[in-house]
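Before I ask anything, here is the structure I am working with.
All protein chains but one are shown in place.
Labels run A and B following the written order; every chain starts at residue 1.
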Amino acid sequence: MSMGPGNYIEVGRMDELSRMDSPLHRLDARAKGLTTLIFLIAVMSFGRYEVSALMPLFVYPFALTAWGNLPAGFLLRKVALAAPFALFVGIFNPFLDRETLSWIGSHPVSGGWLSFASILLRFALTVSAGLILLACTGIHRLCAGAAQLGLPRVFVVQLLFLYRYFFVIGEEGLRMVRSVEMRGSRSLGLRTYGSLIGHLLLRSIDRAQRIYRAMISRGFDGEVRVLRADAPGWKDAAFVAGWSAFFIAARVCNLSELVGNVVFNIL
Amino acid sequence: MHMADALISPAVGATLWAASAGIAACCARKIRQSGDDRMVPMMGVLGAFVFTAMMINFSIPGTGSSGHLGGGLLLAILLGPHAAFLVMASVLTIQALFFADGGLLALGCNVFNLGFFPAFIAYPWIYRPLARGDGSRAWMASMLAAVAGLQLGAFAVVLETKASGISALPFGPFVLLMQPIHLAIGLVEGIATAALVGFVSEARPEALAPVSTSHERRSRWYWLVAALLMGGLFSWFASERPDGLEWALAKVSGQSQTPSDGMHREAARLQQKTAFLPGYAFQTTEASRSGANAGASVSGIAGGLFTFSAATLIGVGLRRARRNGAK
Partner (left out) sequence: MTTPPSIELRDLCFAYPDGTRALRGVSLSVAQGESVAIVGGNGAGKSTLVQHLNGYLMATQGEVRVGGKPIARETVAQVRRAVGLVFQDPDDQLFMASVFDDVAFGPLNFGLSPEAVEKRATAALERVGMLHLRERPPHKLSAGEKRAVAIATVLAMSPEVLVMDEPSSNLDPCGRRRLIHLLRSFDHTKLIVSHDLELVVELCPRSILLDGGVIVADGPTVELFSNEALMLAHGLERPHILRHLHPHG
C-alpha cells in the first residue's frame, strides 16, 4: 500500500517554493505563463529527429532556476520521477526505426536513437519549464492570472477549493492509511480499501456541505470575489519579449550548429 | 496513461486543448445556469478527494499488483457530467503542474481522454441506462462504464500519439499494448467506483440525487456526435498518414525534399538486415529527415554539447551573482 506520503509532501514543497520571494517570483503570472507557452510550442515544433538544436533552449530552465533561487536538485528529481510514460513510448523508437540517418565519424546513428534522444530532451525541457512556472508563481496567482485572461470563474474557483482542501483531505487520508498500516496490514485489501475510501468520501461530502454553510453565512451569493489584481509592468513585457525572441531565434536557426561551426573554424 | 508533452506535436496539442477548453466553457456555463451555489464547494472538495484517492493504492486480489481510483466515472455519478468534467480537468491540471504528470500542452489531451469519455460517453450512455435499481445491476453498470471509458481513453492516447508522429510505435502493436492494460485498470476502477457508490447510497442517499435529468438526455446526443467526429478525424490522420498532422502541414507548406538516392538505398538495406518488425517501417517525412541530418552532424553534436554546457554555466553564474548580490 502506498499513499505516497511523498506525494502529499511534494505538493507542500512546491507550495512553499512558490511563496518565496525573488525577482522572478515577482513577475506577473500572465507574463510567465505566456512565456512558458511560447517555450513549449517552440520545443514541440522541432522535427522528430532534432537533437542538437534543442540544446540552446536549456538556457531557459537553467537561467530561471538560478534567477528564481529554486532548488535545482529538487526540480531535477521531479523531472526524473515524471519520466516513465515518455520513456515507455520512446524506448521503442531505437528498435523500430533502424534507418541510419546520420554518422558520427564512421559510426552509424539510426533514426530511432535520434528520435529517442529527442523525446528525452523535449521531455526534460517541457517538464522543467512547467515545474518552474509553478514554482515561481504559485497556483493561486496562476489561477488569478488565468481568470483575468478569461478562464471560467466556476472552474478557477473550484480548482482553488480543490487545492485548499487537498491539504485537509489529503491529511485525513494519510492518517487513515497510517492507522491501517499501524495495525500491521502491509497491503490494503479491497474490503479495507472500500470502507476507508468510502469513509473518506462521506467525510468529504459532509465537509463540502459545512463549507457551503460557512460561505453563505458570510454573504456568498454564487460569486467568489477577491481583492487585488496583478497589473503587468514593463519588466513583465521585457521578460516575455526577450525570451520569446530567443526561442524564435533558437527555433529558426540551429544555434548549436552555428556555435559548433564557429568553434571548428577557430580551431 | 497520461499523455506527455514530449510525445505530441503542437498541432495535436492545440487541437485537443481547443476541444477541452470548449467543453469546459460549455460545462461552466451549464453550472452557472443551474444556479446551484452548493456545487462549487462540492466540486472542489470532491476534487480534493479524488486527488487524494488516486494516491491510495489497494492490492488487487490474486495478482500481486495494485490499483487505485481513477475518479472520472465516480465524479459523474456524484456530480453529473458537466461538473465531473470540470473537476477532472482540475485534478489533471494540478497533477500536470505539481507532478509534471502529462504536461501543460498535453493537458488538453489528458482532460479529453480522462474527463470527456467517462463523463459524456460512459456515464450517460452506459452507466445511466444500466444502473436503474441497485445491487448487482449497479455493479455491472459501473464496471462496464469504467471499462468503456478507459478503453476509449486509451484508444485516444494511441490515436493522438500516432497523429503526432513523434513516437515510432506502430499503430497495431501500440493498440494491442494499450487496450488490454486498460481493460484491467478499467475493471479495477469499476469495482472501486461501484463499491464507493454503494457505500454512499447507503449512508447518504441524499448526496447521490442532485443531478436533474431532463435536458441532459438531449445533450448527450451532442456529445456522442462530437466524440465520433473527433475520433473519425484522428483515426483518419493516424491511419492514412503515420505522420498525421505533420504530414498535412508539410503538404500545405509544400516542403518536400528528396534525400540523396544512395543514402536511401543504404538505409533500406540496413533496415532490412536489422528490422525487428519489418512491416512497420517508420515512415518519415522528407522534411524532417533532412533536418535530422544537419542536426546530427559532427559540428551539430559538438555545438549541442557546447551550448548545453554554456546553458549550465549561465545558470550557475546567475545563481552566484544573485547570492553575492544578496550578501
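The rule is simple: a residue touches a chain if its C-beta (ideal position, glycine included) is under 8 Å from a C-beta of that chain, and two chains touch if they have at least 3 such contacts.
Note that the structure is a prediction, hence the values are computed from the model and not measured.
S.K.: In the full complex, which of A:Asp15, A:Asp28 or A:Asp97 touches the chain missing from this view?
M.R.: Answering carefully, the residue with contact to the hidden chain is A:Asp15.
S.K.: One chain is left out of this view; which of A:Leu202, A:Met215 or A:Leu258 touches it in the full complex?
M.R.: Touching the chain that is not displayed is residue A:Met215.
S.K.: What is the set of subunit A residues that contact the non-displayed chain in the whole complex?
M.R.: Listed in rising order, the touching residues are 15, 19, 140, 160-161, 164-165, 167-168, 207, 210-211, 213-221, 223-227.
Methods note: only the chains that are shown with their structure count from here on.
S.K.: What residues of subunit B sit close enough to touch subunit A in their complex?
M.R.: Touch residues, subunit B against subunit A: 1-10, 13, 24-25, 28-29, 31-32, 35, 37-49, 51-53, 55-61, 66, 69, 86-87, 89-91, 93-94, 96-101, 103-105, 161, 165-170, 191-192, 195-196, 199-200, 203-204, 207, 246, 263, 266-268, 270-271, 274-277, 280-282, 284, 287-289, 291-308, 310-312, 314-319, 322.
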